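Step one of this worksheet: look at the structure below.
Here the complex is missing a single protein chain, while all its other protein chains stay put.
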Amino acid sequence: MSKENTSLPLEYRTEENRLKVFGFWIFLGAEIMLFATLFTVYFVLTDRTGSGPAGIDIFEMPPVLLETFLLLTSSFLIGLGVHAMRIGRVKAMIVFYILTLLLGAGFLAVEIMEFVTYVNEGATITTSAFLSSLMTLLGTHGAHVTFGLLWGIAIIVQVVKRGLNAQTANKAFIFSLYWHFLDVVWIFIFSFVYLKGVLG
Amino acid sequence: MSMEELFEPMKEPMIMGAAVSIVVGAITIVAGLTYFKKWGYFYKNWLTTVDHKKIGVMYIIVALVMLFRGGIDALLMRAQTAVPENNLLNAQHYNEIFTTHGLVMILFMAMPFIIGLMNVVVPLQIGARDVAFPRLNALSFWLFAAGAGLLNVSFIIGGSPDAGWTAYFPLAGIEFSPNVGNNYYAWALQLSGLGTLMTGINFITTIMKMRAPGLKLMKMPMFTWSALITNVIITFAFPVLTVALALMTLDRQFGTKFFAMSDGGMDMLWANLFWVWGHPEVYIVILPAFGIFSEVISTFSRKNLFGYKSMVMSMIVISLLSFMVWAHHFYTMGHGVMVNSIFSVSTMLIAVPTGVKIFNWLLTMRHGKIQFTTPMLYALAFIPIFTIGGVTGVMLAMASADYQYHNTMFLVAHFHYVLIPGTVFGVLAGYHFWWPKIFGFRLNEKLGKAAFWCIAIGFNVAFFPLFILGLDGYARRMFTYSASTGYGTLNMISFLGALGMAVGFALICYNIYYSFRHSPRDENGDPWDARSLEWATHSPVPEYNFAVVPEVNQLDEYWYAKKEGRDITAGEYERIHMPNNSGAPMWMAGVLFLFSFFFVFSVWTAVIVFGIATLGFMAFRSFEKDHGHYIEVAEIEATERQLRGDK
Partner (left out) sequence: MMKELFPKEHVVGFVGSLILTLAALSVITFDMSKGIAMTILSVTALAQAVVQLVLFMHIGETEDKKTLYTSVIYAVVVGLVTVFGSLLTMIWGY
């Protein structure tokens, strides 16, 4: 694990670093399957609304567009963060990471308001199979974002306290992969839950 | 729930007896460790270990214990049905027992046995010092152990799951199964499933990234190949189980409507999700056994494996097809002819790559100098018995014919004819084959062979009658039947066969004791004159596996090196980097055990406390500075001298 290869970016320097990045990609493969299953459940149950509302009755596009914009931008920003890290601009990197998390928190706030609206309209997770599957899909994504916020804070603290080294750079890079992945999942939710839902 | 309800299951004398024996066993272990002052040793060398070999051994120990738990369930079922209108078990107890028998045997016996063997063998076969993520590996084991613990607690506190190992809705829903049994089901499988998923990621990374220099993918031993393919299936199939179990928990404990009978719910969706995971799971437990048989047959035929490339290709094809056949588990649920036809064809397709493998094994043995060792006997018996299982599988694959066989004993006989020669014979062959690598001496061959004959003959006596019973219309999962059906005789024969198998497993246990006392110790680490890298190092294997990582240029490099008189482990020693032990995986799994236990009973305060504690462990891990340690050259020299037996 001591094999250093200085021609690579800092986060790939040690053998252990490379294993972790590789392993995380495999984990993302498993995450693709996790969300594919949730989408399966959603698609199978999407017309099974019982006596509750259908998607077209409750979906409102303005907040959803705001969520999409926040998450897309945060994904862009964390990409810049990794770039800044690679050219050794630690301060810029930290700023980009903090902005990323702030936008993530903004996304979460809008999503929570969206859920509150649904519940106020009488559309709860127990109302119908459609709503159970909708809220579980959105909730799982939201839980991932929430966990990402906690994880991101831990990473920023470590970069600030310990500076950039093979370990912290590796952690920051892996976190960025996670964050981009959540953006990809959201794109699919945006397209195949909301837009498809509004189409009726 | 009142205290009395909580311990309701204990009123059953048989469960009471089992509970008492568990408590007595636990007290014996605790007292023994205390008396011999072994707690420190036990904690430092086993409970906190991150060494893949020790983790593998712990997996196998738990698997053997679970084999006995599941085996006793099986004996009770066969005893109950041995004569018509028997009253040994009541209907409820019988339901619980066939449910836990299935769960225990598949998820807490077959899986850990296979993962245990992979842990012990795969890093050695590829010349690695450990797996890619040793800490995660320990967490995998402890999560699995926590899941196994939770399932076994269920039959003492609160009640076992009783809706079959498939837990079909609506029966498994809160409406028809209001007790906590199926909450236990969801959480026991969830915990061990997460552990398995981590194993999958860990081993893919290990095999793809940590092979010895020169060891190209197409030069890997077949067991490592089967482990790679298996872990790919694990990684992509287990997330489906994770989701299905989460939805089950939501439905049962939070009133969602996924699998409900009202408000748009769809009970069939559970069966669909369960088998989207469940069918790949079948291949997860069978492919590594194929890998073991390949190693064993090649070693004891003194020939290299016939058709290496076609072996690899057929496993890759099986891994993809295994995700495309799941609906054949519920042909009779009522979907249309088109769906049944599609899944019927894809199911029969799987017989093709499997047949290729069977012929490869036969051709490996052709003109070979076959040695009839215990592992080889299991491999030889596997081929014909498994073929019967495979052929009856193709019968079941025909959707229209399946309407006749479905849920009869014919099906039960079929999948036991696949899983016992496939998985059980496979892991037993591997267990006898690699035992000397772990402990430095061979298991006694005479006892091993006696056990083999008991198990092989007992198995056929126990399960062949079930084919006939099934064709006569005997449905599975019936706790009793009337004498007028005429099912009595064949059921009695089957019970006698089960007893024969029990004798075989008892002999396997006795063999451990006997061989510890009497077997001669191995001298050179290669008692079978075998072919792959794991035999190139000492037995027992030192902590760092190989003092010098060997270079590999071909399949069976070690075998050819032996023939040519080369020593592939010769070279300069360098200091070796190794990971540190840690107690965190065990404690974290303990906390998750409590989290799940209280979740089962909906005690939310405790759930929140233990949930936060879990996040605490993750934060601790994130901030922890753990750079491992080095084994210096002097220490390696000393260890090697001692293991070589130099004076």
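Going in written order, the chains are labelled A and B, and every chain counts its residues from 1.
The rule we apply is simple: contacts are C-beta pairs under 8 Å (C-beta built on N, C-alpha and C of every residue); 3 or more make two chains touch, one makes a residue touch a chain.
Keep in mind that this is a model prediction, so the values were computed, not measured.
**Student:** For the full complex, which residue in B:59, B:259, B:323 or B:479 touches the chain that was left out?
**Tutor:** With B:59, B:259, B:323 or B:479 as choices, the missing chain is touched by B:323.
**Student:** Identify the residue among A:10, A:33 or A:70 that touches the chain left out of the display.
**Tutor:** A:33
**Student:** From the list B:104, B:276 or B:350, pick the residue that touches the absent chain.
**Tutor:** Here the residue in touch with the unshown chain is B:276.
**Student:** Suppose we count only contacts with the excluded chain; which residues of chain B make the list?
**Tutor:** Contacting residues on chain B, toward the hidden partner: 204, 208-209, 232, 236, 240, 266, 268-269, 272-273, 276, 320, 323-324, 326-327, 334-336, 338-339, 342-343.
**Student:** List every residue of chain A that touches the chain not included in the displayed model.
**Tutor:** 12, 18, 21-22, 25-26, 28-30, 32-33, 35-37, 39-40, 43-44, 61, 65, 68-69, 72-73, 75-76, 79-80, 83-84, 87, 89, 92, 176-177, 180-181, 183-184, 187-188, 190-192, 195-196, 198-199
Note that in this section only the chains that are shown with their structure count from here on.
**Student:** Using the touch rule from the top, collect the residues of chain B that touch chain A in their complex.
**Tutor:** Spelled out, the residues of chain B in touch with chain A are 132-133, 197, 200-202, 204-205, 208-210, 235-240, 242-244, 246-247, 250, 254-258, 260, 262-266, 269, 272-273, 276, 577, 615, 619, 622-623, 628.
**Student:** For a test of understanding, state which residues of chain A touch chain B in their complex under the given definition.
**Tutor:** Spelled out, the residues of chain A in touch with chain B are 1-2, 18-20, 22-23, 26-27, 29-31, 33-34, 37-38, 40-41, 44-45, 48-52, 125-133, 136, 150-151, 154-155, 158, 171.
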